[in-house]
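In this view, the complex is presented without one of its protein chains, the others remaining in place.
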Amino acid sequence: MTAGVERPPRALPRLAVPGAPLLEVDDLRTHFTLAGDVVRAVDGVSFRLDAGEALGIAGESGCGKTTTALSLVRLLPANAKIVGGSIRLHGIDLATRSETAIRRYRWREISIVFQGAMNALNPVARVRDQIAEPIVERLGVDGRTARRRAGELLELVGIPRARGSAYPHELSGGMRQRAMIAMALACDPAIVIGDEPTTALDVMVQAQILDLLERLRERLGLSLILITHDLSVIAETCDRVLIMYAGRVAEEGPVAEVFTRPRHPYTQKLLNAFPNIQADRRTLDVIPGSPPDLRNPPPGCRFAPRCPMAMAVCSEIVPPEVAFGDRVRVACHLYPEGSSGEPIAVPAVAQVGQA
Amino acid sequence: MSGDEGRMEGRVKGRPEGVHYGGAEGRAEADELLRVEGLEVHFPIRRGALDLLPGRQHGAVRAVDGIDLTIRRGEVLALVGESGSGKTTTGRVVVKLTAPTGGRVVFDGRDVTNLRDAAAMRDYRQRVQMIFQDPYETLNPKQSIGDFVAEPLDVNHLASSADDRRQRVLAALDAAGLRPAEDFARRYPHELSGGQRQRVVIAGVLVMGPELVVADEPVSMLDVSIRTELLRLMLDLRAERGLTYLFITHDLALAWVLADRIAVMYLGRIMEIGPAEGVIANPHNPYTRALVSVSPTTTPPAAGVRATRTILVGETPDAAHVPTGCRFHPRCPLAFDRCRAEEPPLFDVGGGQAAACWLAEGGRDLPILAGIPLPGVGVATPAAGDELAAGDEAAAQA
Partner (left out) sequence: MTAAGASWSPPIQAGRGSGRLGLLIRLVRRPEGAFGVAILAVFGVLAIAPELFVGPLQTAVTAPGTRLSPPSAAFPLGTDELRRDMLNLVVHGARVSMAIGLLATVVTVLIGAVVGIISGFLGGRVDAVLMRITDFFLVIPTFVLALILTPIIRDLVGSASREILGIRMTLIVIIIVIGITSWSSTARIIRSQTLSLKERAFVDRARVIGAGGGHIMRRHILPNVINLIVANAVLVFAGAVLTETTLSFVGLGDPFQPSWGQLLEAARSVGAPGLGAWWYFVPPGVSIVLVVFAFTLVGGALDDLLNPKRRGRA
């Protein structure tokens, strides 16, 4: 999708490397320390985001997608640390910079709408003031200008300007989520990360929010990273998808490819575990077992214990990521380097639903 | 945990072998397990101490505003709706957590709306149970799993001896897929995962041997891969024990996978009801159709072509300010004069399906909308003061 912009092109940050892609994550590793154990939450994740693109990061809870998002904006909790890899924003490595240096980029180049954000608004401050706050702090403008800009942002996300003087509890869930999006846009970032932006919203409101994100993308030339467990959100909104499992990448590629011709067994099972009202099937696949304990992940492929297609090599050697012609990357021994890359259908172990 | 499928000897209550309960019409009355007539649940809004005086109130929240529903033995009826639709309240009325303010509830031929008799209440509770939504909240953190599952027996004095109690608890845990049952019975909730906790909840339901199970969003708080396992368990139990489910959910797609029949609720009323396939493939109520069009799908839109989604404008109005006439009319892309004035009843549209819409009168189909720009259809541009508009409109017409 081309980014149709209605404003002048954004200025690059001072330290930007000319010609570098917008965002390039290479072998990112983020570990937690939990009661003495090391949890390898993100263990070698790489991907790239170009200007105007929407990338979806999908996986079940515990797969490391939220940790990845928080690593990008360096807002990890105290017991987590980036232990390896790089996060290059316009070629500038955010993973290694100091906290003070990061503050120059956070919110101005890359911002985030947190999970459950609509419940994270300050209940005793008016919505408009909350949106104005980052504008004042980051861009150094005075309060009046900031509040005016906040009003513009509210309009941009579909909240009537007059509602800006309301307190969060006076707004519905959908409106609050829009307000959070306005806050994320406050300093005109190049990339907005949405962590489960539509969970806990009604399906109609969800459609409205996704639609809003889509239109913002077109109007502002935004790049999006959507983190979600809900594959349908990604199907509707994103250009490319990254499927994560237990801290690693299982499959990555254009949505149109990955969702219609999934290769990795986990991708296939995951897709079939979602009800799809438009497809003809009325059954859901069951994925037996549960995700591994990331304090002691299994050797080799982390999905091997649950994979119906597991071979001996799978529990010994970590499958390398292999790229195929249709710009899909897969990390699975079924698709080694040099193979045709034809998807191998994974049989259903058990199904539930109206057959 | 649950990989293996041990088939349990269940108690099948009077259901003939091999009969498949689909959603076809023309079933005999004897098949009806639960019937709800004109059910109303209005919560009075009271402000200030003076309002404690009887008779004084400032309007009411009309959570459930007159619904008729029938659940047939052995079927899965999905009650679908967004928040504020009244679906959870309806479920609570059925399990007698909330008292109705109007209408009737008939269970197995008997009126159970107001049960005074303690024995009758006990009997009802034994036969009608609920699976709750949040597995992290439904278990008392201080109570062991065994005690939790045994509690229905204890409270109703159903176990003949300590040994009987133990056997029944272990059997229920086993049937819910928690093996070894003895081990699980000793544990406490914080030692279990979300999926396991929900199985405990199910075991707590099974131990009573119910006929009707109200499942209120039983899997919405679980991970996708755990969800399917739980749902499989629930459907297996239906087959083994002849259970009947009232499945409450906001997820229309999930209802489509699981349910025989679907009832769609909006702001306290049923907008459409019928066999799942019919309601989804051929909705006769614009709300249903909009809901179907925005329901999650993992089929990506074809390159360059937007899916034809009907994204409604604004959000569901609050149940204290229900619009006059058809309550959906302020957001309906097909509303006309009659909709603003009169509330439509459920019209039969054939195939066991009924829709509450003036356009469905006489069993007509909804007009096709594609390509016709209508207010509120297609890409939503929330105009200024939308949410207010719906309420204002209603107030203006009041």
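By letter and in written order, the chains are A and B; residue numbering begins at 1 in each of them.
In this text, contacts are C-beta pairs under 8 Å (C-beta built on N, C-alpha and C of every residue); 3 or more make two chains touch, one makes a residue touch a chain.
Since the model is a prediction, treat every value here as computed from it, not as a measurement.
Interface note: of A:L153, A:L294 or A:V328, the residue touching the hidden chain in the full complex is A:L294.
Summarising the interface, chain B meets the missing chain with residues 95-97, 121-122, 125-126, 129-130, 132-134, 136-143, 151-152, 155-156, 187-194, 197, 201, 204, 208.
Here is the rule we go by: only the chains that are shown with their structure count from here on.
Averaged Cα coordinates give chain A a centre that lies 32 Å from the centre of chain B.
Residues 1, 3, 82-83, 193, 195, 223-229, 231-232, 235, 250-254, 256-260, 276, 280, 290-292, 294-301, 303, 307, 309, 311-312, 315-316, 379-382, 384-387 of chain B touch chain A in their complex. Against chain B, in their complex, chain A makes its touches with residues 60-61, 158-163, 172-175, 202-208, 211, 215, 229-233, 235-236, 255-256, 259-260, 269-271, 273-279, 282-290, 350-354.
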